[in-house]
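A protein chain is absent from this complex, but the other protein chains hold their places.
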Amino acid sequence: MTAVDTVAVPNNANSARDWISGARTLGGTGLLLAALAILPSFLGPFNIVLGAQILAYSVVALSLQLLWGRAGQLSFGQAAFFGMGAYAYAILGTRYELNGWYILAAALVIPAGTALILGYFLFFGRVRDAYFSIVTLAFVLVANQVVISWRSVTGGDTGLTRVPGLVLPFGGFEVDFTSRNGRYYLGLLIFSIALFVALLVRRSSFGLVLEAIRDDENRASFLGYNTPMYLTMAFTLSAALAGVAGGAFASISTLAAPDMIDQFLSIQILTWVAIGGRNYLAGALVGTVVMRVLNNQVSDVLPESWPLVVGLFFVVVVMFFPAGLVGGLAKLRAQLASRRVEKARA
Amino acid sequence: MSKSNNNSIEDPRESNKLGRRLVLKTGLGFGAAAALAPVLAACSSDAADETSNTGSNDTATSPDGTPAEATGDPIKVGYIGDLTGVLAQQGQIQLNCFELAVKQINESGGIGGRPIEAVTEDTASDSAQAIEKSTKLALEDEVVTVIGGITSSVREAALTVLPNEKIPFFYTTFYEGAAAGATACDEYLIATGQIPNQQVAPLVPYLSENVGKKYIVVGNDYIWPRGMTEVLEELLVEEGGEVVSSTYFPLGTTDFGPFFKELADADADICWVTLVGSDQDTFLQQYKQFGATTQIVSLSMNDDIAATNPEISEGVITVQNYLAGIESGNNTKFLEEYRAENGADTFPIAIGEGAYNSVYLFKGAVEAADGSTDPTDWIPKLSGVSFDSPSGSIGIDADTQHAITNSYIGKVGADGVIEILDEEKAVVPVVEGCILS
Partner (left out) sequence: MDESQSLALESVTVRFGGLTVLDDLSLRFGHSPISSLIGPNGAGKTTVFNTFSGIVKPVSGSLLLNGKDMTGHSPIEIARAGVVRKFQVPTVFHNLSVGNNLKVAAQSPRIETAGSAKDIRWSTGDVAEKLGLSSKMKTLAAELSHGERQWLEIGMAFLAHPRFLLLDEPAAGLGPEESDHTAGLIRTISEFCKTIVIEHDMRFIRELGGDVTVLHQGRLLKQGTMEEIEADHIVRDVYLGRDADA
């Protein structure tokens, strides 16, 4: 008897089903982006700016969803990478006359490079779960202290204000994202890219292996997967997305400040993802929109007690929908579907 | 209470120039104040000002003599401040004062017959939220001016939004002025709080004469405390005093032990405190436990803190543009009306009085511009407006758009009441190189 290697190939029935569900996702995403593209014509000037900010915030929520929802590692450091992107953008944008692409690239590469190094030491050093969360929390505290102390570069406590908007050259012409609508479309541009990346990860075997690692890392490594490498890659990709979100946010808000790189923002991002449902891509988006709009509306009506109301809302949602709003909805749908099947059988 | 940054490396020549200028410009005032000190301490301080003034209680009346209801189109005025978070207590007092002014004005005919409609927003001491709320006030509420702000970071955030939309911002908190690279000179910035030459400059000569010239500094580790120490050191060059050591602690420090070792060795006359919020309370608590006797001078002491914690605040000297102990008819009335709204044991504080004054200065300027709410019309009128405020007559300096205010030096008594020791009238703000008029 000789040993035989086995190689798996996906079978045809499955790939056809995959293709259909893929086309549906793509169609839905296209519709969403198209709706977002025409949205500014229905919004007042303030809501356009608010929308631009929410789009940038959604990207950082997506980045956490990738790491926490998919790979199971809860990071308190998301604001650190967001802030690094924001400061990279603001420092280069205010000090140097650089091609917009370079500035945007710096907002991506600096956080991603940092995450690669940090992630390498953490994940290969077997730091996981609660310990990982604690280290990332410490990391954001350090990043915040660096930003506050390094006044000559970062503007210290006040941060960098009057940050110029982004201008991206495309071949012979330039796209100017500095106007109010331009800032919105910058938000939409990076949102579209991030959504595309997130969908790609979800459908890829990379994403599947991350989910497997989330479920049982040992099992995955006994299948031969280099799990620390996968986690490091997920962390790096997540930081890259968070960094671009930060860069775009600095451009949209014309500001980089220490409270964009602190633990409180990290916790906020976490609540957005938790409210929406950390296991769902749509959860990150729904959570961000719901929490930002709620935050904005309630703080208008109750400027002295809004955190109480927003906090209460968070507690109630988490109590009744532990899997988040989208998770709760998915469960409800599944229950209805199974009831229908039972009825059909009866 | 102000925070700011310094994103340029300081040029020592610049600093020195500023220092000299500070002393030169206020030198005359000190002489007068020092000579008058005993008299001023003895009698009440509401000497009439000869400039024309619109007056806080300058009530518009209808033909039959009763106060007119404001009935015209409302004028929208925004308030933005720290209503939640670590500075919520101060922010709340600031808002109370702002609302009091709006109420008084609306009950007495509004601004040229138009009522003020106040729109209140919270910054939560967060730059991003300050940006968001400033944008909302400007674009959605379409306010014609915004009043408020405590931290310098929130001020800077507001100033990145509001000038672009041509909306003037009244900043009502004492701060570091131009000392730390902060925005102190902007055609859409009007400051009704004090800057160092109004706060520190009058205080130091008083301390030299009455307490001593050897300082030990303890502050929070950010730019406002550091900036204030710089200003102090420059003033001490002229005074012949010195700062023997400076220690800075991060915000949220719970153990000031290392400083007390310094203090014990230093043999200083004055302990110069630039700690803010709960850090100041913690420090004062430990100072008392340590049994230190060096005179404390704190720039962030106020009547509210003193009344809340009299046992640890007792003996602290401060300097403010407003103290509840000011003896004048205006202040008595102000206190009365403030307490009627907010409770018998409450105290307005300097940043609140600044907000109160801002609303009246705005009113005066708009009325002087024949009711125009276009800032290009009313901002030039600001320097011609004089307001008989709770802290005395104040106006706006045309060059800097900062308030010309009185400075009150006070000391917390055993009962938690700040007793006024000395005052200097109409100190002109100095912002190097700022000529807006």
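General remarks:
Just so it is clear, A and B label the chains in written order, and each chain counts residues from 1 on its own.
The rule is simple: contacts are C-beta pairs under 8 Å (C-beta built on N, C-alpha and C of every residue); 3 or more make two chains touch, one makes a residue touch a chain.
Model, not experiment: these values are computed from the prediction.
The chain we do not see here touches A in the full complex. Here one chain is not drawn; of A:L50, A:L92, A:L160 or A:A220, the residue touching it is A:A220. Annotation: of A:A212, A:I269 or A:V310, A:A212 touches the absent chain (contact as defined above).
One chain of the complex is left out; on subunit A, the residues touching it are 1-11, 13-14, 205, 208-209, 211-212, 214-216, 218-227.
In the analysis below, only the chains that are shown with their structure count from here on.
For this pair, subunit A with subunit B, the centres built from the Cα atoms lie 41 Å apart.
Residue ranges on subunit A touching subunit B, taken from their complex, read 44-47, 49-50, 53, 145, 148-149, 151-163, 249, 253-255, 257-260, 264-265, 296, 299-300, 303-307.
Remark: subunit B residues 3-9, 83-84, 88, 92, 95, 120-122, 124-129, 131-133, 135-136, 138-140, 152-153, 156-157, 159-161, 182-183, 221-223, 250 touch subunit A in the complex.
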